[in-house]
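Showing subunit A:
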Amino acid sequence: MITRRMVLPAVAVAPLALARRARGATPTRIVSVGGAVTEAVFALGAGSHVVAVDLTSRFPAPVRDLPQIGYMRALAPEGLISLHPDLLLLSADSGPPQTIEVLRAAGAPLRIIPEEPSGPGAARKILAVAEALHLDGRPVADAVLADWVALDAPIAALPPVRALFTLSAARGAPLVAGRKTQADAMLRACGAANVAQGFEGYRPLSAEAAAQLAPEAVVMMSHALEETGGIDALLAIPALAVTPVARTRRVLAADGSYVLGFGPRAAHARRDLALLLHPGAALPPLPARSWT
Partner candidate 1 sequence: MIAAEGLTIRAGRRRLLCGVTLQLLPGEVLAVVGPNGAGKSTLLRALSGELRPDAGAVMFEGQDLASWSPAALARRRAVVSQHVALAFPMVAAEVVALGRLPWHGTPAAAQDEAAVAEALSAAGVLRLAGQPHGTLSGGERQRVQVARALAQLHGAPGPAALLLDEPTASLDVKHGAALLALLRRLARQGLAVLVVLHDLNEAAFVADRVAVLADSRLVMFGTPQEVLRPALLGDVYGIPFRATGGVLAPAFAG
Partner candidate 2 sequence: MDVSASVALATPRPRRGVALLPLGLALLAAAMLAGVLLGPARVTASGLFAALLDALGLAELPVEHARDAAVLGVVRAPRVLLGALIGSGLGAAGAAMQGLFRNPLADPGLIGVSAGAALAAVAAIVFGGSLFGATAGLVGLWMLPLAAFAGGLGATLLMARLGTVGGVTSVATLLLAGVAVNALAGALTGLLIFMADDRQVRDITFWTLGSLAGARWAQVPVVLLLVGIPSLMLCALARPFNALLLGEAEAFHLGTRVESVKRFAIVLAAIAVAAGVAFTGLIGFVGLVVPHLVRLGFGSDHRLVLPGAALLGGALLVLADLLARSLAAPAELPVGVVTALLGAPFFLWLLRRRAAGGAG
């Protein structure tokens, strides 16, 4: 029978065996969970050591050929262990907590990377990943932060655009980002005022509420815009037909993981989105980075 005796020694000894790496050496079997976390690993030059990623990891292109561990909120403890990872990098948004507890108990080499939707937050994320990889993260983190900060003053000078961020509009009522969302943070960083401030998280928006909010521009995930049937179909939805957007036709398609990731590409995404929101604005060009 299985007794506590079997469990306790296993817990005590397992970390040594699972984290089969000399102190200071970069792990060679990395499982990366979370789009921005994976981007950070690649930005730090350790991409070739990644053995599997989650569904939200879509960039850079090579990750699409890697084994899939599924959705980051439904992690599989044994599946992860079966990959023989010497480092499990988990975005703080991973879950469920019970599974993470099982991984911890099994001595899996876990590292939880904080999620913080801001430029400095992106830099801290990169530093946390770099530390787990035993690499120097400062060059990348500093560059991202410098790029981000370079945009602060020019964007602050722009007149704020009344904007709405829409996740999808598949069922007629657009699913809109309210307060405390990455979209809200990014809109703000791009010189836009998120008009949906009455709630937290994502909510379907009614036509009356939309008329009241009167957005001038709508930012939408590009694949969701395609699914809806393009700009004309989107603006035909009652909730948007009653807004100024129907006149301005300013529907801006953006890649979700790009503009909402707050990873190494955060500053470039900020500049791209700000230019979409403020066409022709004079924003300083950002240096090309190897990770963008």
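In this text, a contact is a pair of C-beta atoms (placed from the backbone, for glycine too) under 8 Å apart; a residue touches a chain by one contact, two chains touch by 3 or more; residues count from 1.
Quick note on selection: all candidates are chains of the complex that A comes from, given by their letters.
Bear in mind that the values here come from a model prediction, so they are computed numbers and not experimental data.
Of the numbered candidates 1 or 2, 2 is the chain that subunit A touches in this complex.
Taken together, the subunit A residues at the contact with candidate 2 in this complex read 1-7, 9-11, 13-14, 16-18, 52, 67-71, 73-84, 90-102, 105-107, 112, 167, 175, 181, 200-204.
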